[in-house]
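Complex shown without one protein chain; remaining protein chains in place.
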Amino acid sequence: MNEPLLQVTDLQKFFPVAGAGIFSRERGTNKAVNGLSFTLHKGETLGLVGESGCGKSTAGRTVLKLYDPTAGSIKFEGEEISGYSNAQMKPLRTKMQMIFQDPQSSLNPRQSVGAIIGASYEVHKINPEGGVKRAVQGLLERVGLNAEHYDRYPHEFSGGQRQRIGIARAIALNPKFIVCDEPVSALDVSIQAQVVNLLTDIRDEFGMAYLFIAHDLSVVQHISDRVGVMYLGKMMEIAPTESIYSTPHHPYTKALLSAVPIPDPQLERKREQIVLTGELPSPMKPPTGCVFSTRCWKAQAKCFEVEPLLQKVGQAEVACHFPE
Amino acid sequence: MLKGKKSLKVALATLSAAALAGGLLTGCAPANSGGTITYLTQSEAWTHADPQRNYTGMHIAWFGSYLQRTLTAYDRKPGAEGSAVVPDLATDTGKATNGNKTWQFTLRDGSTFEDGSAITCEDVKYGVSRTFATDVITDGPTYAIGMLDIPTDPATGASTYKGPYSTDAANDTASFDKAITCSADHKTITFNLKRAVGDFNYTVTYLSFSPVPKAKDTGDQYDLAPVSTGPYKIKSYKTNDSMVLVRNDKWNKSSDPLRADRAFPDKVVVKFGQAAEVIDQILLSDKDKTAVSLDSLLPTNLSAVFDDKGEVLAKYKGRAINVYDPYVRYAAVNVKKVNCLPVRQAIYYGKNFQSLITLAGGQAFNGDPADGVIKPLMGLDYAKTGLGTNDKDWKPEGNVEKAKALMAQAATECPELYARATDPKRGLVYDIADTETNKKASAIWIESMTAIGITMKFNFIEAGKYYSVVLDATKQGDLSAGGWAPDWANASTVIPELFTAEGGFPMSQNWDDAAYAEFKKRSDANLTQPDRVKQGKEWAALNKYAMDQMWVIPGTFSKTQEIWGSKIGGAFFWEPQGALSFGDLFIQK
Amino acid sequence: MFSKEAEQKVTGHSPRELAWRRFKSNKVAIPSLVVALLVILAVILAPLIYSLLGIDPAARDEGALDNRGEVPGDWNGISAKHPLGVVPGIGYDLLARMLFGARVSFLIALASTAITVFLGLLMGIVGGYFRGRVDGVIGRFTDFLLAFPTFFMIIALSAPTIERMEKSGLIQGNEARILYLIIIFAIFGWPYLSRIIRSQVISIRERDFVLSARALGASNFRILVKEVLPNVWTPVIIYVSLSLPGYLSAEAVFSYLGIGVQPPMPTLGTIIADSTKYMMNNSVYFFIPSLALILLVLTFNLLGDALRDALDPKSEN
Partner (left out) sequence: MNGLLAYISRRLGLTLLILLAVSFTVYLIFALLPYDPASLTCGKSCNDPGIIEANRHRLGYDKPFFEQYWIFIVGLFAGRDFGEGAAALHCAAPSFGYSFQQHACVTDLIFDALPVTLSLAIGSLILWLIVGVGLGIVAARFRGKIWDTLSTAFVLVGTSLPTFLTGLMLIVFLVIKLDWSPFPAGGYTAPDEDIVGWFLSMVLPWVTLAFAYAAIYTRFVRSQIIEISTEDYIRTARAKGLSDGIILGKHTMRAALAPIVTMAGLDFAGLLGGAILTEAVFNLPGMGRLSLNAVVDIDLPVIVGTTIFAAAIVVIMNAILDIVYAFIDPRVRV
């Protein structure tokens, strides 16, 4: 494949958990992302999957430097950006964008659609051909809305329409990389496919790379080139899409896959269901050794003591002492 | 508002409307005994309950009636008779010898304190000694210091005796022991005075001459729990709340003919801190039929009780009065600051008397325009000064032209003061107690002064603190509202008190004035003038002298209105104290 | 594929227009708005009204009083010459005094509100947006201010503070007294607003549109002005409409206690304080200023409620 667009190595993002008041000390850290590594190539889509609370959204926001990383390296187009200030980041912002999960909250209710999308040009002082209004209207049409929607306000749109506005905003500056943070999980199932299709079309048209975050393996299957599975802030397995669905190596991946409904009822009935027991451990106190050990049915003594590193297993990279 | 107490044994009856309740008084049978009389007042507490610290007539009348006995007292009768001095603790009204420089009183048998111990000469002497402790026993009259034959420090003019609390080795107790002596049987007390005082038996009507048992004296704190010698004693006394008096079972009726058959109620309650409107409304509506107001009626409520001429309406007949009180009201000029006669005169002519008196309820209630600091009721000591209604230039609504002419004169005579008085940023400061009526009055003052080019600013001082501020020379403004009544019927308790540096009420601060030296000489000489008629004429002349210098801007010869509940009997205006005869009140059956 | 989006009705109204619609549909909103505007207009145009009606707040008409300072008749001398009668004792025209007084009262209330809003917004936004140490300091400071017995502190500090102000030579008399009230109201008032704003800002800050603006590379300033501020106007507007009557009656209360503006300058509060003395024997004079204050406060309260309902769609569900 071509050269890497984004290279993330050993990324950590910890949140202090503090009490109120001047007497409070940091009483713990939420290790939301704890040593995450992956590479994203130009025009490629990497699906990032995991249960809610596994740190995938944090990871997405951290690689965009919306959060300052605690440790680790983020290279964007070969440039190390992990230590960049807001000012240093500003020129790069035109190249990386984000689409949010909740279209309700991601659009300022006090601004018209035109103002929301046009802000991209305003902030970067870019004057598109034919003026901002023309450009915004073009974008609206591109995402399947009407140019007349320019003066409307977010509350006048349905959820799917709002997500389209969010997409228009993200692609306004023609970025090379978009973090799609569960862009369809808040939408009705009937609309999910439309939005995913729109995203696929846009990617193909503009050649963007996506980091596509979802908690549902079924959504990422269609859009991703590769899929990474996260658990407690760490990557468990990362592999090309077909490979991960056909031959999952990590027990956790298997467990996730088993939860995906299969349209064929007969198959569905026959298939073995893996039900994970126990609660998701707190990211403030991750288990020692393998983080999945506390819920893994295959765990052995070693798993509780030594942390497995990502290693090549077939086409995949797997962090497991006993991969299948 | 007023300091100083008053007594007038002359001519009061002719002007006073006070004789009204007299009929009830004489035959008062014990049948009227019992019940509770409730007094209502706005004050948060008594100014003082310590006998040596009480000075105002109303307080003397109240405490003297219920709790404190003095060597002599005013007779409790309506009209002029009430100003007669009668024996109280003493068997007679005193024997003067040595050309009125030695006075002797003998105590009655059987008089006791509330614990049953007998009152002795030493107790009276101890009480008087407390007057000298001016650091602790503040605010009371200081006649004992001025009259007793005790040396003064030539440098400071202060007495060499510093009272019973002083731990100073140099404290001149010996002189005090010589000034007041007690007989071996502890019954007879002798006062040795430094100058002749013909009416010393009036002086000892003051509570400051009442006995205090040394063992019970708590100094400053005696103000909270004075020991009773009268028919009642204090059961409880709480600031902001109440004072409750109950009968003093150790009180010996036979030793106290003045109060003997008049201690009617079983209980006396004072409720402090009532809102003024509420007090008036309780009495107007007769909600509490056994209540008595210790405060004057608000001007705004006068029309409910009195007609235009000041007569009591039929509805309130027998339970309200409108009378001349002993006070003269004025604006004292701080002569040190306003050291320019034309400015003082301009204020006098420019003042809108008409509007001010209307605001205060009209002439029928607030009183007549004054022409000096001596009231006509003083008889011997009063003569017209030519001011007020006798001044052809004086106009009730203010004489703007005359005042402006005087200001023009001031511009050349005293340019510095003129510049200040006419500067809108500086101006003259008038101290006054903070009441709604005074606030409105200030607007009238400002209006009339603006008309003659003077900027006047008001310093509203919380009523309870008023005199402590304006009597402090460092805090006093340019003018200060004041009122004074003679302590007894001799202007020797007026002219020197107001206008000499040693006076008790020196708000004019006029001793740097060029005209002061002669005034002072004549005033001092007149104090020892043996001929009372000549003395009176000279006081009248000095009154005019002070007015010609405009050391005060004359105000009114004032009146007061009192009201009580319909079941209260025995009420009359006790002229020498300028208050109701509290001790004669009873609950009608 | 058929989607709901096709059914989406096209309306085309900004939130402001929607709020105005909701406002108009509220039965008391328009009348209270009209009354409030009329009052404000009357206060601003007071001098014009004086000359139109031939009244003067400084003129005393002693002819309207009898020789004991009372107003003859039962109606406080209400006539063509004196539309609301006269002030007993002194003979001022009551309407003129009330208009003049309302000017001063409004000045105090408006200035206090303005400073309160400024401080509350600033502190609330700074604390809520930047969080961390700044927020901690501001938060502890508001806790600290709120711990004081406000009412009592205003009384206790008035005399010495005004004395200090006058001694400084910069400001004198009633100007100093007005300034004192404005400053002290604002000092003890802003923490309440700042708390409301702060919690609002904290929730707005976490909304994705703020994150999105950051992803766009917008500066903190732009985010504050364009994204955060427009979303806190609702509580601010509501707060203003409620604190204005609050400060109006606070002025009356402190005037009743004798703190505040002195004659000859009137305020609504000083007029009421004076009128309570006439509760029984001139109830017309007693009721007019009190009713005026109650109506004024009522109007602004109603207006505030209507604004709240209009601006906060949730309360309308």
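Think of it as A, B and C in the order they're written, each chain with its own count starting at 1.
Everything that follows uses one rule, which is that a contact is a pair of C-beta atoms (placed from the backbone, for glycine too) under 8 Å apart; a residue touches a chain by one contact, two chains touch by 3 or more.
Source: prediction; values computed, not measured.
S.K.: Considering the complete complex, identify which of B:271, B:402, B:420 or B:440 is in touch with the unshown chain.
M.R.: B:271
S.K.: Of the listed residues B:239, B:254, B:390 or B:528, which contacts the missing chain in the full complex?
M.R.: B:239
S.K.: Go through chain C and note every residue touching the omitted chain.
M.R.: 140, 143-144, 146-149, 151-153, 155-157, 160, 163-164, 245, 249, 252-253, 256-257, 272, 276, 279-280, 290, 293-295, 297-298, 301-302, 305, 314-315, 317
S.K.: Considering the entire assembly, which residues of chain B contact the chain that has been omitted?
M.R.: Chain B touches the chain not shown through residues 44, 134-136, 138-139, 220-221, 223-224, 238-242, 271-275, 277-278, 281-282, 285, 287-288, 462, 464-465, 467-468, 471-472.
Basically, only the chains that are shown with their structure count from here on.
S.K.: How is the touch graph of the chains shaped: line, ring, star, complete or other?
M.R.: Topology of touching chains reads as a line.
S.K.: Averaging the CA atoms per chain, pick out the one whose centre lands closest to the mean of every protein CA shown.
M.R.: Centroid comparison flags C as closest.
S.K.: Quick one: which residues in chain C touch 2 or more of the other chains?
M.R.: None at all.
S.K.: Which bits of chain C are touching chain B when the two form their complex?
M.R.: Result: residues 58, 60, 62, 65-70, 88-91, 172-173, 258, 262-264, 270, 273-274, 276-282 of chain C touch chain B.
S.K.: Which residues of chain C touch chain A in their complex?
M.R.: My answer: residues 1, 3-5, 8, 10-15, 136, 140, 207-209, 211-219, 222, 226-227, 230-231.
S.K.: Which residues of chain B touch chain C in the complex?
M.R.: Contact set of chain B toward chain C: 276-277, 280-281, 284, 298-304, 308, 354-355, 358-365, 425, 434, 436-437, 439-440, 442-444, 446-447, 457-458, 460.
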